[in-house]
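With one protein chain withheld, the remaining protein chains of the complex are depicted in position.
The first chain written gets the first letter, and so on, giving A, B and C; residue counts start at 1 in each chain.
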Amino acid sequence: MTDAVAHTPEEAHKGKDTAEERVSYLRAGHSLASWLTTTDHKRIAILYLIAITGFFFIGGSAAALMRFELISPHGMLLSNEGYSRAFTMHGVIMVWFFLIPSIPNTFGNFLIPLMIGAKDLAFPRLNLLSWYIYIIGGCFTLYALVGGGVDTGWTFYTPLSSLFANGHVVALVTAVFVAGFSSILTGLNFIVTIHTLRAPGMKWSRLPIFVWSHYATSLILVLATPVLAITLVLLAAERLFGIGIFNPALGGDPILFQHLFWFYSHPAVYIMVLPAMGVVSELVCAAARKRIFGYAFVAGASMAIAGVGFLVWGHHMFVAGESALAATIFSFLSLVVAVPSAVKVYNWTATLYKGDILLDPPFLFAMGFIGLFTVGGLTGLMLAMLAIDVHVHDTYFVVAHFHYIMVGGTVSAFFGALHYWWPKITGRMYSLTWGRIDAALIFFGFNLTFFPQFILGYLGMPRRYHVYDPSLQVWHVMSSAGASILAVGYILPFIYLYAALRSAKPAGPNPWGATGLEWTTASPPPKHNFDHPVQVTHEAYDYENAPQPGEHR
Amino acid sequence: MSGRASQETSQGVTLKEPYARPGQQREADFLGMYLFLASEIMLFGVIVALLFADRFRHPGAAEQAAQRLKIWIGTANTAVLLTSSLFVALAVVAARAGKAKAVTGWLAAAVLLGLTFLGLKGFEYAEDFAEGVWPVLGRATPGNLFINLYFVATVLHAVHLTVGVGLLSWAGVRVKMQRTRLPGQAIVIEMTGLYWHFVDVVWVFLFPLLYLPRP
Amino acid sequence: MGKETGQLLATWAALMALLAITVVAALAPIGPVKGLVNIAAAVVKAALIYWVFMHLKQVGGFLRIAAVGAAVWLLILGAMLYADISTRV
Partner (left out) sequence: MNGLPPDMPANPLPFWPPAASAYAHALDRLVVSFSALIIALALPVFVLIFVFAIRYRRGRKVNRTAKERGDLWIEIGWSVIPFVLTLYFFVQASVLYAQQTRPPANALRIDVVGKQWMWKFQHPEGQGEIDDLHVPAGEPVMLNMASQDVIHSFYVPALRLKRDVVPGRYTRMWFIADQPGVYPIECSQFCGMNHPRMRGSLHVMSAADYGRWLQVSQVEQTLADQGAATYRKAGCSGCHDHGAVMRAPSLAGLAGQTVPLEGGQTVVADAQYLRDSILQPGREVVAGYPALMPSYQGSLDEGQVQTLVAYLQSLATKTPEVPR
């Protein structure tokens, strides 16, 4: 099925479809089956978008529950166990079912072929398969959740998880294990696509930074995820059969589990932030209407982060009983990995210099990202300092650190991407005013939620506590108040973005006047992405020759 | 299903949707498979790392425990797998030359060897259990840890091998039924072969690490 | 028998010879070096399989890196694990 058929009566009544929309990928088949069996990367991206949004709200509900509980120092709503289950599900869902797939599997999936001028990813059916694998993993998670939850924390430390915890540890571990294969297949698909399907003229030095950072991310996905997979298998085997590899009573070593877990999970934090950095690089250039400052350095920094990121995992174990020598090495390497991040942050800032800056919603989100990521990253440096970490390890200081990067950083970038490419994905422009309000709301709510947690942490409030000293209540109340603002900030876009779908304002192919191949095709793009053969003649971010932003954008 | 367009090129290679040139498609297939196997390297690599860590933490224990394993079955199985790899490699040569008959023959031989491996392994497990080399009832001795790792590693390998046997059989049947046409679609045999060889490589490392530690 | 087939057979023969060496080394009373011999033989065997059977001989540079680059990451894992385990107090 292609053009102009089978509209819902409502749409036909409104009669607002543009010609582009009628031949777009969105209309290439209307049945549910046409979506569930699609191999079109753009449709799979939308399948992911729907799925991760669902998980974001489940994980967010757990966060809401925790923040509500923490208003009172005595624990008013949840039992100890209930609270443990809440943060475990929150962590697991947010990390593996929301944040890791968030930007790569939606925007990466949608945009990489468009940005390099390809018709699709290298292995379209594999792409669909990895969505199904992700969904199967998600079902295991939901089963573990509905079946009563798990109380181990997202880190599954042994021997608690293997010998002591009750609850559906094996189901949840299976969920993460399965979802891991989705990650591996997606990463593999991206690497192969970027290597083999670049359009004529799309040299490596002309790739958008977004593509570079996804390339780096994919390397981590392929090389780190299997380590987690096998570690979780060993954990399950330990729990089911008592094979003892992590059990000190049988001569095993629980610290070994932590090594393997973090060998994956530290690189995984770069899986979560590199795509966001890619998004922000696009947004900053589009905002400033300039070529990115130091293209080669920004691109190279992605690769450097991916590489050096594999060398620092031990900084999660400074007080866990790893040797002082290893701790010192890991501490040092953690400082090294900050250098490429510094390169990125400073280059983005320099890109804005003498720009022609648009203050539209996507760009506000991008600036929010830069600020919050910087705070999160620099507090990460504090954590990397051995003696400082001894004090703040496993306190709210750490919680604040990673929320600054993951929520303040990556989630902001995710929303920035959503606002930037929404017109491309759907063909419709949303209300910019509401978008700006939302960006401000999220920025403000975020800081109110998580800044107090730095103070709580330094005061010595351990994480995973739901009863605490009453003297700390003020900070927790502030944090919970911020979280409610944040919740509004996250729900709001659903209203105005949905409204945009129904509105009469077609976005046109290039509302922001941006460079990049994805803006040269229709919005929404046709099924095969480009109507004409693509030939690349310019480097990326050639804003000198870019069209002007649309009047009403 | 919004099926993927595919077409035959002049060389008889089936060209699938996002690709414009056969060389491009071929490179993509190889790169994809190598990367998948790279992820498998990491998977099995962890087990190898654990074996080393175990030997470091409990000096002497592995050397003791390994003597309880059946070194001759292990050796025979290594030979079986290496030979099966040869057969698969020959199948690839035949596939590239378009000799469908030879391909099915070599694949059948390789499948047979794969099954031999699994049979021997099963027999070995049975013997192990009979002799009390048994993972679950581990007593608090380091030797048991080694035995447990032995079981994890070999079971994981056997699972991969079983998948491999399935893939080889599937490829053989497709060639036989002319669903996979040669040499145009020799890539199918090549990819299956890569996987099979990889499973062989895994065993090449597991064998000395598990069976051969001796004081 | 084509040239290619001959090469494959030679490789197979080399693999079997290496297998024999390994087993003999393991059983012979040559002390701790046997561990090294075993690992070395395994690495050579794997290299042969990758090079000949798995076509690394024929493919381009980047594909070669993609195929065996993961070994470097494993070495990282091993080295850092060792740095910890061997110096714990």
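Rule of thumb we're sticking to: a contact is a pair of C-beta atoms (placed from the backbone, for glycine too) under 8 Å apart; a residue touches a chain by one contact, two chains touch by 3 or more.
Everything numeric in this text was worked out from a predicted model, so none of it was measured.
Remark: the omitted chain is touched by one listed residue; of A:I71, A:I388 or A:I485 this is A:I388. Here one chain is not drawn; of A:G29, A:G180, A:P208 or A:P254, the residue touching it is A:P254. The chain that is not drawn here is touched, among residues A:T349, A:S431 or A:T520, by A:T349. In the complete complex, the hidden chain is touched by one of A:F293, A:F310 or A:F402, namely A:F293. Residues 58-60, 140-143, 215 are the ones on chain B that touch the missing chain. Residues touching the missing chain, restricted to chain A, are 75, 80-81, 83-84, 151-153, 157, 159-160, 163-165, 248-249, 251, 253-255, 288-291, 293-297, 318-321, 324, 327-328, 331-332, 335-336, 338-340, 342-343, 345-347, 349-350, 352-359, 367, 370-371, 374-375, 378-379, 381-382, 385-388, 390-391, 393-395, 455, 458-460, 462-472, 474 (touch as defined at the top).
Definition applied: only the chains that are shown with their structure count from here on.
If you sketch which chains touch which, every chain touches every other chain without exception. Taking each chain's centre as the mean of its C-alpha atoms, chain A lies 35 Å from chain B.
For chain B, residues touching at least two other chains, in rising order: 27, 31, 35, 38-39, 42, 45-46, 53, 57. Multi-chain contact residues of chain A (touching two or more other chains) are listed as 191, 195, 223, 227, 256. The part of chain B that touches chain A in the complex is made up of residues 1-2, 4, 17-19, 24-25, 27-28, 31-32, 35-36, 38-40, 42-47, 50, 53-54, 57-58, 135-136, 138, 140-142, 144-145, 148-149, 151-152, 156. Residues of chain C touching chain A in their complex: 62, 66, 70, 73, 76-77, 80-81, 83-89.
Every residue of chain A that touches chain B in the complex is listed here, in rising order: 28-29, 33-34, 37-40, 113, 118-126, 184, 187-189, 191-193, 195-197, 222-227, 229-231, 233-234, 237, 241-245, 249-253, 256, 260, 527.
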